[in-house]
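Supplied in structure tokens, the structure appears directly below.
All protein chains of the complex are present and in place, except for one that has been dropped.
Note that the chains are named A, B, C, D and E in the order they appear, and that numbering of residues resets to 1 at the start of each chain.
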Amino acid sequence: MKYIIAVIQPDRLESVVEALSEEKLDLMTVSEVLGRGRQKGVAEVYRSHVQPGSLLRKVKIEIALQADKVPQAIDAIKRGAYTGNIGDGKIFVLDLSDCIRIRTGETGESALA
Amino acid sequence: MKYIIAVIQPDRLESVVEALSEEKLDLMTVSEVLGRGRQKGVAEVYRSHVQPGSLLRKVKIEIALQADKVPQAIDAIKRGAYTGNIGDGKIFVLDLSDCIRIRTGETGESALA
Amino acid sequence: MKYIIAVIQPDRLESVVEALSEEKLDLMTVSEVLGRGRQKGVAEVYRSHVQPGSLLRKVKIEIALQADKVPQAIDAIKRGAYTGNIGDGKIFVLDLSDCIRIRTGETGESALA
Amino acid sequence: MIDSGDTAWIVISSALVLLMTPGLAFFYGGLVRRKNILSVFMQCLMAVCVVGLQWVLFGYSLAFGPDHGGVIGGLSFAGLNNVGLLPNADYAATIPHLLFMVFQMMFAVITPALIIGAFAERMKFSAFLVFAVLWATIVYDPLAHWVWGVGGFLRDYGALDFAGGTVVHISAGMAALAAALVVGKRKGYPETGTPHNLALVVLGAALLWFGWFGFNGGSALSSGAISTLAFVTTQLAAMAGAIAWVVLDWVLAKRPTTLGLLSGLIAGLAAVTPASGYVGPMAALAIGAIAGALCYISVMFVKSRLQYDDSLDAFGIHGVAGTWGTLAVGLWASVAFNPNGADGLFLSGAAHQLLVQFVAIVVVSAYSFVLSFALLKLLDKFMGLRVSPDHELIGLDLTQHKESAYTFLG
Amino acid sequence: MIDSGDTAWIVISSALVLLMTPGLAFFYGGLVRRKNILSVFMQCLMAVCVVGLQWVLFGYSLAFGPDHGGVIGGLSFAGLNNVGLLPNADYAATIPHLLFMVFQMMFAVITPALIIGAFAERMKFSAFLVFAVLWATIVYDPLAHWVWGVGGFLRDYGALDFAGGTVVHISAGMAALAAALVVGKRKGYPETGTPHNLALVVLGAALLWFGWFGFNGGSALSSGAISTLAFVTTQLAAMAGAIAWVVLDWVLAKRPTTLGLLSGLIAGLAAVTPASGYVGPMAALAIGAIAGALCYISVMFVKSRLQYDDSLDAFGIHGVAGTWGTLAVGLWASVAFNPNGADGLFLSGAAHQLLVQFVAIVVVSAYSFVLSFALLKLLDKFMGLRVSPDHELIGLDLTQHKESAYTFLG
Partner (left out) sequence: MIDSGDTAWIVISSALVLLMTPGLAFFYGGLVRRKNILSVFMQCLMAVCVVGLQWVLFGYSLAFGPDHGGVIGGLSFAGLNNVGLLPNADYAATIPHLLFMVFQMMFAVITPALIIGAFAERMKFSAFLVFAVLWATIVYDPLAHWVWGVGGFLRDYGALDFAGGTVVHISAGMAALAAALVVGKRKGYPETGTPHNLALVVLGAALLWFGWFGFNGGSALSSGAISTLAFVTTQLAAMAGAIAWVVLDWVLAKRPTTLGLLSGLIAGLAAVTPASGYVGPMAALAIGAIAGALCYISVMFVKSRLQYDDSLDAFGIHGVAGTWGTLAVGLWASVAFNPNGADGLFLSGAAHQLLVQFVAIVVVSAYSFVLSFALLKLLDKFMGLRVSPDHELIGLDLTQHKESAYTFLG
């Protein structure tokens, strides 16, 4: 089992969710983050003092899934998140050793879905 | 060492924290997330245009702990988070290769606590 | 490849980012979390009813990087986050099995940077 | 004869009192959990609209129409018939009758909104609307007639209520108590979270404070000595109430809190309401300070002992402070300040006015409690008052209104 | 002769109308995405400043200076020359001329701000500023002269617009439609997110509502029967508009929504504006309710059919409601309520006033639409109206103003 963490542009969330849905990957956890990457931040100005800004708003998506579905997931995320600009984001793949569904107590792969 | 990520209903946070405390699992990191799972989202309406809503507020708990405490932790989370309804949430278990306490520089298992 | 998760005091973020920069570790993802650790929370009072507060605001930093840069990263985080007080925070190191850059499709170590 | 200065003051007072209902919406809305704030906004704002409509259609007439037997006003002003741009000297000889009507409307609409504090976070929107209109009709309108209407029996008996201690605060407070009992506790009570946004609560309190000058000052129905007196007593009682609560918080809970300050402020304002045009400034300080202390005790000790869930302390603050303030008229009222008032215990040495005030309190409290209780029981039976438990869990905003107040992302 | 009561009322009315522009900023600002809220604030607040400056330098003179051929006011009041502390009996005999000027200024500054709703989230700040000043000069000032200026041709023709149905709401609404067409849709439309903070939208609506009493009530330019009438009709139309939208929402979208309630409220307020001092309270209820329904239809069905991106429905609400309200004067106006008005269709049985109103609507709409369209096309050519696509993506706050409204951390 794998645990995917993807960091994308905030306004691509809907299209990524859609693309994942097409692959029947419907389960995920989403959060708001700040990203520091190649995309340069925008300096901010307060009472005329410039504050070098380096963190930009991003959205993080986490998906726990079977190992063999990883390529599909990556494709879907790419499809939904790609614009070709710096800042499009990254996908990280980690190993997942177990998963438990609280409601039923199921564990392992059957708890993923 | 293991790294547990649990996604639960927001209003179960207090009882999960309590249940974990009873097992002497006092250390954790909590954040606000949006979840897409089996529980159906509620459509929203703005100026009479319906927006299909699919993301529901959830709480994410992260706990780094010794491998042998994982069953206890899972039990406690289940105890605190269980209501029997769809949306109760999931627990993900990942491997943790190291842990460092910034204040003392301790590493490994002794830094967990 | 490794995936570092560090939880630090909110007001140390800037100095940690700076310290990481000095090591040429410029890429990261930052989020707001609540931490429960050794540092005692502050009880809150609403209409004179005391609410035992146990969660304190913290900042979480995530960094995906080559395994051999982990010591540098840990040092930098320690340097930036250390104050010597309880609550300084922790660093967790996980294994990262893959990384993909959405814009170019690069994978593995070359996608990290 | 219409006076331009009096009219200017009552027009602006009417606007100020209107602003209090959104103020209340922010006050209550910041106190509830994030998932229920819009339900509070909807209830407050729709109270203005539906009760306002009831008011022009027949409510005003029931309250202020020509008297029938001391208990009700009849229907000759229904649909604003006979309510025109000339003054109605019975109530205010220097402003248009229509202006008196609309000023009073603002009181009629905020009173049911005050009750929301008792059943916030669990009441069905439809049930609230029906409740608000019926409650205005069978509780508020008669009470307003008894106390303020020419021929009203409490007015004739000599009860003094300058700006609504009985009609507004006691009646709403007792209804709130009834509602807390009938509707029942929130799921998970008393672990029902902390105020989700105190900045909104401060905003609400600021607007209430600002609007209260129109509420009390405008009740002079003219611009001059009495409106000034009401303005000053209002300000002093608010300050004293806030200070009292802050001091008690500091001593008993170790820290002065923002919500404490605001609670004391509202307590002071509610308490001085019935007295504002009858007592002097120093009396107002005493009324406010004691109101802060009494409400502190009621919210802190009584409520937690009795274990009813008056979510936002509508009874604990408005009911208690309104009762105290109405009594206080019997203590500190002084004809030196207002010749249309009376001399209270401390000036005349006689307890007569105090007794009259006490009787008015008992009558109004009992009437409001009993009728509110019965009305709510009835509505519960016929349409159900509460949302379903899972809707309560998800939150009223999404389930009753299909909206979220704040986006999480973007 | 200056009357202290009239002056008090118009001074406070001016302050109330000023408060409406920040109110509008909150209303619009809460509706846009988090990344664009400051751009809305900046546009609204700078509209006050730059158009206000234009007004004292020459705008007031163009609108209210001595007439030239029924179409424009000339420059004899430019730089506030001849605008002093004595009354100008042409407009208001009991308040200083300077007060009339500043009261009118508040109308002049909010009108361009209303248009912002149409092009929010994508317009360049510099382009907005130039647009606002030029639009005020070539559209607002002449229109104000035609309808309100002594000698203005629509005024002489008999068109009635008590507080700005044509001059403010129709002119802004038609300009908004032109702007939505010229500026084009937002990137990603119609997936442009949900309101990022409805609490701010409620705050904005509350301030607008409060301020509107000055807008309509102050347009009596004195304190007495007519200001009272305008106050009451304003309140009733607002209530009725809100109720109408809520009912339609409930029936057609299954749930009553907060944004729906507020939209209906604003629709009712905008619609009653031209009629507020000419019609009775019951007519106001009808005007408000119908306005709620018409705007509901326009926003719900017409806009989605025609697929222009009037981001925050500046045309759909202000344009539609302003048009309806202006017509409604021809239906319900009554000299029994205001001797300076007229008798509409329902009182006189004659369609004369209705026809006059209709002509005024056509003239004002056409003028505003055509000139706004041309002006925007021109500006687009010379300086560009839109920010670049990646700036639109990152948000106008960071790219146009180098600020974020909210910190994410700390």
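In this text, contacts are C-beta pairs under 8 Å (C-beta built on N, C-alpha and C of every residue); 3 or more make two chains touch, one makes a residue touch a chain.
Fair warning: this is a prediction, and the values are worked out from it, not measured in the lab.
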item	value
Given D:L80, D:M105, D:A127 or D:L229, the one touching the chain that is not displayed	D:L229
Touching residue (missing chain; options D:M20, D:M101, D:A240 or D:A270)	D:A240
Interface with the unshown chain - residue positions in chain D	3-6, 8-9, 12, 16, 33-35, 193-199, 202-203, 205-206, 209-210, 213-214, 217, 222-225, 227-229, 231-232, 235-236, 239-240, 242-243, 246, 253-259, 261-262, 265, 281-282, 285, 337
Hidden partner chain, residues of chain E it touches	2-9, 11-12, 14-15, 18-19, 22, 25-26, 29, 37-38, 41-42, 45-46, 48-50, 52-53, 56, 79-80, 85, 95-96, 98-99, 101-102, 105, 125, 197, 200, 203, 207, 223, 400-407, 410
Positions on chain C contacted by the hidden chain, ascending	9, 11, 14, 32, 34, 42-46, 50, 53, 55-57, 85
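Here is the rule we use: only the chains that are shown with their structure count from here on.
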item	value
Centroid comparison with chain B (C-alpha atoms), farthest chain	E
Same vs different contact residues, chain D with chain E, by half of numbers used	different
Whole-Å gap separating chain A and chain E, where each centre is the average of the chain's CA atoms	44
Separation of chain B from chain E, taking each centre as the mean of its C-alpha atoms, in whole Å	50
Two or more partner chains touched - positions in chain B	31-32, 34, 44-46, 50, 55, 85, 94-95
Where chain E touches two or more other chains at once, by residue number	35, 194-195, 253-255, 257, 259, 408-409
